[in-house]
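Can you keep this structure in mind? I'll have questions shortly.
One chain of protein is taken out of this complex; the other chains stay put.
Chain IDs A and B follow the sequence of writing; residue 1 opens each chain.
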Amino acid sequence: MSSAHNRPLSDPEIRVKALESLLVEKGLIDPKALDELVDTYETKVGPHNGAQVVARAWTDADYKKRLLEEGSAAIGELGFSGMQGEDMVVVENTSEVHNILVCTLCSCYPWPTLGLPPVWYKAAPYRARAVSDPRGVLAEFGVDVPEDKEVRVWDSTAEVRYMVLPERPAGTEKLNESELADLVTRDSMIGVALVQAPV
Amino acid sequence: MNGIHDLGGKHGVGKLEVEEDEPVFHHEWEKRAFGLFFGVAPHGFFNLDEFRHSIERMGAAQYLNTTYYEHWLHAYETLLIEKGAISAEEYAARCAEVAAEAS
Partner (left out) sequence: MDILTPELVPVIVANGASTRVESDLEGRFKIGDEIIVRNINPEGHTRLPQYLRGKRGTVKRDHGVFVFPDSNAHGKGEQPQHCYSVRFSNVELWGREGSPKDSCIVDVFDDYMDLQ
C-alpha cells in the first residue's frame, strides 16, 4: 500500500486518477509519455530559452532584424520551436514604446521561449485589467511607464504567440551573450518587468 | 459565447496576486492533468477549439471558483464523454473506486 495516500484524495486527484487509469485500460495513453511531457516543461522548456533569444538580439543586429520580421524562423535558429509557439511575433520595447502581453480569453502564451505561464497570467484579475488599465497593472508590478511613452497591449486571441524583446539596460556593455541572457527574466519577456543591469 | 471567460475590461474579478518563484506545477495531479491533453490529442476526439469552448461552457460561477487545471479536467470529462471515448457511468464508477481505495 502506497504511503503517499494515507489521507483522502482531493476531488481533482480522484478525477485525474480515474481518467488516467480508464484511458490506460482502453489503450489510449501511455503514462510514461505523460511523465516525459511533464519533465520537458518542468526542466527543458522555459524562460531560459527566451533569454537566449533576447541576448542574441541584443548582440547581433542582423539577428534582431530577422527576429522582428519573422519571429518563428529566428527563434528556430536557436533551436526553439513548436507547441504553442508555431507562429511567433516578437515585439520590441524601445524608448518610445512599452509592450505587454495578455490572453484575455484563456491563457495563450509562447511556450517554446517562456515555458508554461504562471498562475497570475492565467487568472482573472490580470486578464481583465491588462487591456483596460495596463499602466495600473504595470505599476503593481513595479514598472512605472512615463506618461509620454506609449503602452501597447497584445491580446493573443488567435494562434499567433507573442514575446516581448525587452530593452537592454545601460551598464551592460561589457557583458557577453551568456551573461546577458542571465539577466533576462520571464517577466521582462511578458512585459511586466524591465531587465536590470547587474548591481 | 459571451461567457465569463471573456474577461477583457471586467471589474470585480479580484486582485492581482503574484507568487514569487512559483513552481511550474503546484500539485502532482496538475502534472497528470497537463500531460493528459497530449496523450488524448492524437486520437482526434476533440480539437483545441472544442477544448477551449468546453471550458467556456462551464458556467460563470464554476469558472471563477476553480483553478486552471480544474478547467482542463472539466474539459476532458465533458468532451471524452460527449464524444463517446468513455461513458459517464464507467467514469463515475472509477471515481468512486479511486476515492474508496484511498480512504
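Things worth noting here:
Quick note on the criterion: a contact is a pair of C-beta atoms (placed from the backbone, for glycine too) under 8 Å apart; a residue touches a chain by one contact, two chains touch by 3 or more.
Computed from a prediction, not measured in an experiment: that's the story for all the values here.
Though it is not drawn, the left-out chain touches A, B in the full complex.
Touching the chain that is not shown, out of A:D62, A:E147 or A:E173: A:E147 (per the contact rule at the top).
Touching the chain that is not shown, out of A:L9, A:L22, A:L37 or A:A55: A:L37 (per the contact rule at the top).
Among the residues B:E30, B:E56 or B:E77, only B:E56 touches the chain that is left out of the figure. Looking at subunit B, the residues touching the absent chain are 1-2, 6, 8-9, 38-39, 41-42, 47-50, 52-53, 56. For subunit A, the list of residues touching the undisplayed chain reads 27-30, 32-33, 35-37, 40, 45, 81-87, 89, 104-105, 112, 131-135, 147-160.
Throughout what follows, only the chains that are shown with their structure count from here on.
Subunit A and subunit B have CA centres that are 21 Å apart. Per the touch definition, subunit B reaches subunit A in the complex via residues 5-11, 13-19, 22, 24-36, 38-40, 43, 52, 55, 64, 68-70, 73, 76-77, 80, 85-86, 90-91, 94-95, 97-99, 101-103.
Residue ranges on subunit A touching subunit B, taken from their complex, read 5, 7-10, 12-23, 26, 28-30, 33-35, 37-38, 41-42, 46, 104-107, 115-116, 118-120, 122-129, 131-132, 137, 140-141, 155.
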